[in-house]
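Every protein chain except one is present and positioned as in the full complex.
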Amino acid sequence: MKKITLGVGVIGSGFMGKIHAWAFGSVGRIFALQQKPVLSMMADISAAAAARAANQLSFERSTGDWRELVHSPDVDIVSIATPNIYHAPMALEAIKAGKYVYCEKPMATTLRDALEMTRLAEEEGVITIVGFNYLRNPMIRLARDIIESGEIGEPTGYRGVHSEGFMADKNQPYTWRCEKKNAGGATSEIGSHVLATARYLLGDIDEVCGQMDTIYHTRPAADGSQREVNIDDQMNCLVKFKKYGFTGTLTASWLATGRAMHHGFELSGSKGSMVFDQSRFNELQLYKADQRGGRKGFTRIELGPEHGDYGAFCLASGHQLGFNDLKILEVKKLLDCIATGRQTDLSFRDALQVTRVSEAIARSSEEGCWVEMTEIEDLPSLQRRKPKISSGNIKAVLEKPV
Amino acid sequence: MKKITLGVGVIGSGFMGKIHAWAFGSVGRIFALQQKPVLSMMADISAAAAARAANQLSFERSTGDWRELVHSPDVDIVSIATPNIYHAPMALEAIKAGKYVYCEKPMATTLRDALEMTRLAEEEGVITIVGFNYLRNPMIRLARDIIESGEIGEPTGYRGVHSEGFMADKNQPYTWRCEKKNAGGATSEIGSHVLATARYLLGDIDEVCGQMDTIYHTRPAADGSQREVNIDDQMNCLVKFKKYGFTGTLTASWLATGRAMHHGFELSGSKGSMVFDQSRFNELQLYKADQRGGRKGFTRIELGPEHGDYGAFCLASGHQLGFNDLKILEVKKLLDCIATGRQTDLSFRDALQVTRVSEAIARSSEEGCWVEMTEIEDLPSLQRRKPKISSGNIKAVLEKPV
Amino acid sequence: MKKITLGVGVIGSGFMGKIHAWAFGSVGRIFALQQKPVLSMMADISAAAAARAANQLSFERSTGDWRELVHSPDVDIVSIATPNIYHAPMALEAIKAGKYVYCEKPMATTLRDALEMTRLAEEEGVITIVGFNYLRNPMIRLARDIIESGEIGEPTGYRGVHSEGFMADKNQPYTWRCEKKNAGGATSEIGSHVLATARYLLGDIDEVCGQMDTIYHTRPAADGSQREVNIDDQMNCLVKFKKYGFTGTLTASWLATGRAMHHGFELSGSKGSMVFDQSRFNELQLYKADQRGGRKGFTRIELGPEHGDYGAFCLASGHQLGFNDLKILEVKKLLDCIATGRQTDLSFRDALQVTRVSEAIARSSEEGCWVEMTEIEDLPSLQRRKPKISSGNIKAVLEKPV
Partner (left out) sequence: MKKITLGVGVIGSGFMGKIHAWAFGSVGRIFALQQKPVLSMMADISAAAAARAANQLSFERSTGDWRELVHSPDVDIVSIATPNIYHAPMALEAIKAGKYVYCEKPMATTLRDALEMTRLAEEEGVITIVGFNYLRNPMIRLARDIIESGEIGEPTGYRGVHSEGFMADKNQPYTWRCEKKNAGGATSEIGSHVLATARYLLGDIDEVCGQMDTIYHTRPAADGSQREVNIDDQMNCLVKFKKYGFTGTLTASWLATGRAMHHGFELSGSKGSMVFDQSRFNELQLYKADQRGGRKGFTRIELGPEHGDYGAFCLASGHQLGFNDLKILEVKKLLDCIATGRQTDLSFRDALQVTRVSEAIARSSEEGCWVEMTEIEDLPSLQRRKPKISSGNIKAVLEKPV
């Protein structure tokens, strides 16, 4: 009998690259997998940095040239954990090389890139996944199941938010996050999470009316001067949900002093409601209108073995998952899809839709009016979720003995 | 030495009228007042209902004709606790009669009425107050003091909400609250609270973009038929604050299943933040960016003797005020203003501004665009907050021996 | 037809006396009563203080001699809101005068006094009530109903606490609360609440093992000297519940820095649990083991119209009762019992049991051992809850026309 492995190449040895490596290295001890990921190669901008990281993170090899990684025969999965502007060229090259692609969010810095990445990935039939890690929380899946099963009736209201405070101080230095060409700004950086969660729960958005505010128009540069900022510090918008017809609000801000990871929602339905906050992501508040009189109220559900894959991590509820465990679950999802030849539930196609809404909000903000999603360029979806390459790929893997 | 009294006439013997009577009857035992309110007269639509209420609530007299109450010489304060459509005619009559006017919210069913009420009240120099009771909470005053003192820096973000669930069931019967001519609908009914709180904290609004949703287009009538509904079930809007320039969101909904009194806000400033929820209104969450490293976090402040008039009710924090105590504080405010001849901080002029924003939201929703507040009719504010009648009124009162 | 009134005499014009007056003055506007309380007489240690209070609180008369109040024919209810040492002599005199007695907690400063007060009250058949106001909260009644109905199965665990921080600073001055002869100390002052709540929910206690700590052995006196303290700052004990057989813990402390009104419990049963905290007393957390899989959790029930008399105060849940409203409910209970000739559910007999447990804890602490309740003097309970005087009393009242 043969032991099956999948070679993993991680591009970028910063914090997120380290977490990717850790997740691929950990997942096989949490879950019994058919195909074990092997940390084959680490790439970074310099060979030395890559070598250092490879040594600490126990990669087999390292390189200062990400293209070498992409084209290495022992790399099956290309994991992209670099600054936003590099996502598109790296992903395109990896797709062309027939690799599975795991890309951090936001998938690209422009809608044009996102369209191209999606088109090529679907043409090549590549399995892709984008790092919207919060959606790997079994609680979020529970929330979606509750909506889709009709357990809380017809959805009628939604308020979504992702706020953090890391740029709240006007003396917070100028970084690449302050540049539009890097997909900087609150909307792209953290707003993509609020859009992804809304879409995951309630489906596509039809129409948006948004307002992006730049509160601090300059930030101190490294040389002590004040440098002009050309991105938004916060975004608020009204959105209409296609499937349900009602209007909700979405907010993204990195000026929310004191907020660390206030990613959440309040969702009302005709027969119940839910409240969630990522800063206590092992909990979900659920209200059911059919509770007994005098006993009604929001129930604080704690994540436990009854919910998804939690039981693989902890024996009982109350123990709690951490953020990094969500990354293990993300990697698990990718591996499951590779094993079965299915597209993931957060493929480039899905992330493209997030990018399109983001684009619509920006246009709406600029023009001061509602924008319909039909006005934003999309891609015909013929290839969607049918990766032609996957079986072959798995075959290749199966032939590689251990 | 003379004991000073103020005669109180309450119009409407429903729940709110009862609370008005109770508040006027209670305030003198909580606070040492110079002028004690005396429950002079109760009016209701029928003489019998008025008499019954007067008997239970210990009014001196009662009447089936509210005009009789308004014109009774022993009535100094006219308290209007009737359905919305009656607010305007009763208030106008009371102003003409030179009475202090305490009117429940919303002040009127149309902007035209609100303008007229404000104009007349200011011409006549009448002290007026509108029942935005949540603003009487010393915690809300604390929040405003914190903003205005610069304690949390420059405000940069605001999310306000008032949601309840009492109409969430589509089988909830058709009532007068479902008619636009009665100022029915979520925006008027409960949205006025969310607008009033935002304005109380952050001042006037410049521009709005709103969306009003009618989710249930019919409701069951008393005869069993389905009756068409012509008001909104929920409202979401983007607002720009004049003084601070940033954009916030406001939401009002009566479809928020499970929510009982979710009136609150999250406000971010450059140096701190606050979170408040009326469903725990004895608490305020405050974050200060200048807290010591490793000890930062939101502090849950409990209402206590250090905050406003709380100490008149309870000896120590943790005991807690109830909703009705807020009504006592509202009455106390009116009595204080009468005693000193100043206009109240929630006069008809203030409520008019709330009405104008409500009008702007409605127009924005209808036209699908942003609306500037300058497009909405306003009243020149020459008379504002300078009641000419008050000293005379107090004189009259002083001459009335007990 | 005659209007029925009950004359109320309040002894003590401090904060609690004021609240008693306010509650008697308010109750008739919240509830439709057959017998309206009338504020007949205020007594205080000086005639001047009494007169001042009577004027502000609208009593008909006042006196510097509490015995005059007790023996006034127009006083039916004697309300005792004086320092603890005066409770016994005043209550005994009032009982002898055939008056209904409303006494603040603790009922007495010694077990001997409590026994005598109970004996005389039962011999005379007087309706009595002691001011354990927290038990008037409809949420506490709901908790008891849930226990007694078996809704959470057989109780198996209990942790009760009443902690406040008002003496946490060692420089907090010496007061009468620091003297044992005044029933000072954490156990008597606030521990009586924790004992009363435990008994209200779970019935009598069988056996106790307690430890009383005096942390600060001196406190600064008015003259600047350090004065020796002879009472406890905090008490912890193990208690066995007679009916259910299990052991729980009770804690009372006035050194709990930062705690304002942390009066609460966590109660486990074989099929559910409850958690309550007075500092959010409009809420009860309830867990039911029979909830659907994946949806289990503590439900935060908000006080609402479905719970007891809440609906007389507020139209919908979320509005919330305040502390003083509990005093109105306490007065309402007394008036209901007077109207129907029944003894109250927190009569002297009940408060005696609280006093006895308090005594047992003190003895246990002193002797360093478990103490059985049978070792503590009790009173044969023949007369219990059968007031012989009540019908006559009501008759007398009925004959007093208005």
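Think of it as A, B and C in the order they're written, each chain with its own count starting at 1.
The rule we apply is simple: contacts are C-beta pairs under 8 Å (C-beta built on N, C-alpha and C of every residue); 3 or more make two chains touch, one makes a residue touch a chain.
Model, not experiment: these values are computed from the prediction.
Here the missing chain is touched by one residue of C:H87, C:K105, C:R259 or C:K327, and it is C:R259. Interface note: of C:I77, C:C209, C:I231 or C:L303, the residue touching the hidden chain in the full complex is C:C209. Touching the missing chain, out of C:R52, C:H71 or C:K271, is residue C:K271. For the chain left out of this panel, the touching residue among C:Y134, C:Y287 or C:F313 is C:Y287. From the set A:K105, A:K170 or A:H262, the residue in touch with the chain omitted from the display is A:H262, counting the whole complex. By the touch rule set out above, subunit C reaches the unshown chain at residues 152-153, 156-157, 159, 161, 163, 165, 168-170, 209, 211, 213, 215, 233-234, 236-238, 240, 245-249, 251, 253, 255-259, 266, 268-273, 287, 289, 296-298, 368-370.
Hidden from this view is one chain, which touches subunit A at 15, 18, 21-22, 25-26, 28-30, 32, 36, 56-58, 164, 166, 259-262, 278-281, 302, 304, 313-325. Although one chain is not displayed, its contacts with subunit B can still be listed: residues 142, 286, 291, 293-302, 306-307.
Keep this in mind: only the chains that are shown with their structure count from here on.
Between the chains A-B lie more C-beta contact pairs than between any other two chains. Here the spacing of subunit A and subunit B, counted between their Cα centres, is 44 Å.
A straight line joining the Cα centres of subunit A and subunit C is 56 Å long. Centroid to centroid, with C-alpha atoms defining each point, subunit B and subunit C lie 36 Å apart.
Touching of two or more other chains is recorded for residues 259 of subunit B.
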